[in-house]
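Of the protein chains in this complex, all but one are displayed in their positions.
Let's turn to subunit A:
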Amino acid sequence: MKVSKNWLNEYLTLDIEPKVIAEKIARTAVEIDSVKRPSEGLKKIVVGYVDSLVPHPDSDHLSVCQVDVGEEELIQIVCGAPNIAAGQKVIVALPNSRIADNVKIKRGKMRGQASEGMICALQEIGFSESVVPKEFVEGIYVMPEDAVPGEPVFDYLGMNDDIIDIDVTPNRADMLSMRGVAHELSADYDVPATFKHPDLKETSDEKIEDYISLALPDKTLAPTYSMRVIKDLTVKASPMWLQIRLWNAGVRPINNVVDVTNYMLMDYGQPLHAFDYNKLGSKDILVRTANAGEKITTLDTEERELKDSDIVITNGDKAIAIAGTMGGESTQITNETVTVALESAVFNNSMVRKTARSQGIHSEASMRFERGINVATVQESLDAAAELIAELGDGTVVTGTASASRLEAESTFVDTTTTHLNNVMGTELSETQITKLFQQLGFTVTTRGSVLNVEVPARRWDISIEADLVEEIARIYGYDNIPSTLPTGEMTPGKYTYKQKLIRQARHILESAGLSEAISYGLTTEEKAGKFIFEEKDVYTTNLMFPMSSERTTVRMNLISGLLDDLSYNEARKSDNIAFYEQGRVFFRSEGEDRPVEIEHIAGAMTGLFKLANWQSDKQPVDFFMIKGVVEQLLTQLQLTDDVTYVASESHEDMHPGRTADVYLKDELIGFVGQVHPNAAKEFNLKETYVFELDLQKLVDAKKEERLFEPISKFPAVTRDVALMVANESANSDIETLIKNQGGKHLIDIHLFDLYQGSHIESGMKSLAYTLTYQDTAKTLVEEDVTKDFNRVIEALKETFKADIR
């Protein structure tokens, strides 16, 4: 809402800088969008009188004008506007003037003709096109005849005003009017505001009943619905003062009837609608809900199909306006209009909201009906409008108001206490101070013991409960004056839950392993959502009803696809070496359910080089064992009681069948690790890429080893190495299990230190070499102890794996 300082001055005296007023409003009431003086930055723009003009000799659209700008001699200006004519008063930007957007106008020549400046359109001196009167949109603006050549145009056009643009929150609809803003400032600055009230003389013998008969079968559609009629009118342009009011409020002047309704809209916040009475086609006005499919052509010349939830004004038969939203074209005010039916009403706010939304009409009127109307001024604004329309159009107001319903304005009474107000605010205000603040707001306080009974006038319909009063007192007292403390009261422990702690740890472990955290989109395509799932039961996708794009239709069911999206984004930017992890939720829906379960997962994706070659060491490309090492380290750090095993798996559709392992905790599948199938990688435009994904919830639930100190043996450890040649198919995990089972009680570690497959050994075979470490906590081991155990292992390996011990 654009608030004109000049307009405000009619209601209260504030001899304060507009910027300071704006700051006060921001801190006390609502946000400020901007504070502007329309004439700011403009200079040397004056009234000119077009004394004569001739067509430009070398142009078919330019005119060469001789213009009186209050100097001894006329100046010559070349003008291209189609509506330029001799005898007009115009806006002249003199040489070296500044017009809108800080453009400088210089003396020059146009196609050989000297031009001492420019004749301007309103848009060229900073007016928004949406407020320029229609007849001047395509050309220059013609000033009022009494404008004096040579004088600056700013006062004539109301440009020396200050416009504070306020951004009204939904709860403060009372500030969607000049009077509401004046009330607010009166409270903020503790200065009185005074308002003019209409002085409507109803001298006509004709009664409203002779003109209008209203019917409103369902009063919930419009708790207040009234009309007046003004007759014998002349529709014409409004006087300058009114036009200025409107364009400074951001409204385009149209004619003296429509302008008055818009003026009252801004002044009282009351939307009014003017019908051309003679085009109604009936005396009977019926307000009802529309019939589904009923049609109306609105003021914007659009034919609209209505729903049965829309309220319409009808002539008993056809819809002539969509209530509170937009009028109909057939009954609009034109230059031929002589009699006006003027409507002032309160419409059902939620129905207007629905209509505004479904029709896509968010008008000044609908916005106010949606947010509420000051019931106290429905009649007053109607009277004021009728009076002003009659005055400006030389018409007569028909005696009386037709009303189909009428809501009486009532005060709201809310109780509070000084103690409560102080308790909530954390202040120590006295009852006197509080009563004073209520008085500033224009609320009357009656004291009953410790209870303050506060009478809130109808113009503040946003206030109904005690908490509302707290807000009023707090903001008028000033949030800056409220002290700063921290909550006291009973102590509470501040700590993470076990799950939160484990998640934080898991993230840190992966960071230490060199993976950076990514946060990808939770919404993806149905196809990507369905990849990389390792749930053992059937799960289904969860889709949005109305997605915004085909890329974001489905809630994710895995983290890997998101990470692959990230990798491919990087790959496309020549960033080939990436190690990312992500921690977040996946969403699994069971058949027949609407709501999916949300499970915490953690996943990683690596591609390219983990380490670049440098002066000291070779490059280290990412491979299966590197990412498996990351997973192993993560799981080791968590100290799970049960054994973790990695089982080769060919069952993942998008994974490399020979380079993927399912990860089991005892018998439970908790995730997988491996290389993305080259075909799947290609879909993401990726090269060799390795991933893992784990169900974090299962890790949270898993049993953990009790953490007890293990004494460190004082006795030396003994090591034995064994190298063996076995068939390629023999799995390291099976060999290690065998060594462990046959190793004897002193075997404390098995370490694979070499693996060889290649030309130096028989094909189909591989060579493995292990170091076995033996130790006793009570004595130094002697040769015989170890040899016996070691030999047993050797024999077992030979027997089970047909191993050739070397």
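By definition in this document, a residue touches a chain if its C-beta (ideal position, glycine included) is under 8 Å from a C-beta of that chain, and two chains touch if they have at least 3 such contacts; residues count from 1.
By our rule, contacts and distances are computed from a predicted model.
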Name under which UniProt lists the unshown chain, selected from "ABC transporter ATP-binding protein", "3-isopropylmalate dehydratase large subunit", "Phenylalanine--tRNA ligase alpha subunit" or "Nitrogen fixation NifU-like protein": "Phenylalanine--tRNA ligase alpha subunit"
Options A:S350, A:N741 or A:T780, residue touching the unrepresented chain: A:S350
Touch with the omitted chain, as defined above, among A:R406, A:R507, A:K704 or A:R720: A:R507
Sole residue of A:R27, A:K666 or A:H751 that reaches the chain not shown, by the stated touch rule: A:R27
Hidden partner chain, touching residue among A:C79, A:A193 or A:A579: A:A579
Touch criterion as defined above, residue of A:L388, A:M425 or A:L441 at the omitted chain: A:M425
Which of A:S177, A:N570, A:T660 or A:Q697 contacts the chain that the document leaves out: A:N570
Sites on subunit A contacted by the missing partner chain, in the whole complex: 26-31, 169-172, 350, 353-354, 357, 370-371, 423-427, 465-468, 470-471, 474-475, 479-480, 482-497, 500, 504, 507, 510-523, 542-549, 552, 555, 566, 569-570, 573, 575, 578-581, 584-585, 587, 594-596, 598, 610-612, 614-617
